[in-house]
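One chain of protein is taken out of this complex; the other chains stay put.
Entry: chain A
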Amino acid sequence: MTTYAVEATDLVKIFGKHRAVDGISLKVPKGIVYGFLGPNGAGKTTMIRMLATLLKPNEGHAKVMGYDLGKEADKVRHSISLTGQFASVDEELSGRENLIFISRLVGYSRKQAKLRADELLHAFQLEDVAKRQVKKYSGGMRRRIDIAASIVTSPELLFLDEPTTGLDPRSRNQVWDIVKALVKNGTTVFLTTQYLEEADQLADLIGVIDRGKLIAEGTSKELKSSIGAGSLTVHFDDSEELKKAQNIFISQFEQEPDINEQDISLTVMIKEHAKAAKAIGELANTNVQIKDFSMSQPSLDEVFLTLTGNVQDQEGGDSTNE
């Protein structure tokens, strides 16, 4: 028995001239949520499709649940389930038909398949829409039926490709709860996301991917301490106060804040939360009038800014003129 759900070594996938995945090695211990974090076009889906036996890597090799991706693809398929980024059930069929259909393919008898479908519909609160075509589902329902179809039999390893992109907060929380329940039950979850907050909430281990390369890996705590806790923004009533505050930051904290004249506000990057509290306290002590202040988590942009040292281009992953 290996202790790793995924052991990838130097995986490369090339489309034409474009290296969508450019030499990624990673190890995912069993029983955790691994968060694969990166912007659009970074190569997340390509990586997942290779690990789920759908794409052959051009270079490198990997073991999934202890089985070799190339030589033991069928054994890999026995241990995994995939919930793709887009419609991973048949949208023309109803939710119940989809679940019966997948249950039959997994090997259940006709009777067991119906039973299993109804169990899943109940647990995922989809009973009311069981007979409706999936294409008429809301985004949240669709994601739940996608995941339900993936756990017709509990997989040892579940791939979830951007499970919450485009969902409202309530649906997103439902998906998070489902993931937590799965992991509690012993399933390893490999999920991709564009949101730092999601990786932060769910993932035990986060890998940051950009332009086909793994540029950082660690727990959410480790990643954050490498890039700081976020930023502090303070608003003032007039620019007089703003000026005073700016001087305090420079003299007391040896930090040059970003000034926004229009909003009459300033922003500083903060290494740890305690420091932010200290700064606000200092402003109050010196009688600077504050209108309000807010802390924000480091955004994905800031993570990339810090990790890659350059602003990530919005075209995403075009590497022709590097």
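Simple rule for what comes next: contacts are C-beta pairs under 8 Å (C-beta built on N, C-alpha and C of every residue); 3 or more make two chains touch, one makes a residue touch a chain; residues count from 1.
The criterion applied here is as follows: contacts and distances are computed from a predicted model.
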For the chain omitted from this view, which of "ABC transporter", "Cytochrome b6", "Transport permease protein" or "Pyruvate dehydrogenase E1 component beta subunit" is its UniProt protein name?
"Transport permease protein"
Touching the left-out chain: which of A:Ser25, A:Asn40 or A:Gln125?
A:Gln125
Thinking of the whole complex, not just what is shown, which of A:Leu105, A:Ile250 or A:Ala277 touches the missing chain?
A:Leu105
Touching the hidden chain, out of A:Thr153, A:Ser226, A:Asn247 or A:Ser296, is A:Thr153
Contact with the hidden chain (one of A:Glu59, A:Glu91 or A:Glu217)
A:Glu91
Chain A residues that touch the omitted chain in the full complex:
49, 52-54, 56, 74, 77-78, 80-82, 84-93, 97, 101-102, 104-108, 112, 119-120, 122-125, 133, 149-151, 153-154, 156, 170, 173-174, 177-178, 180-182, 184-187
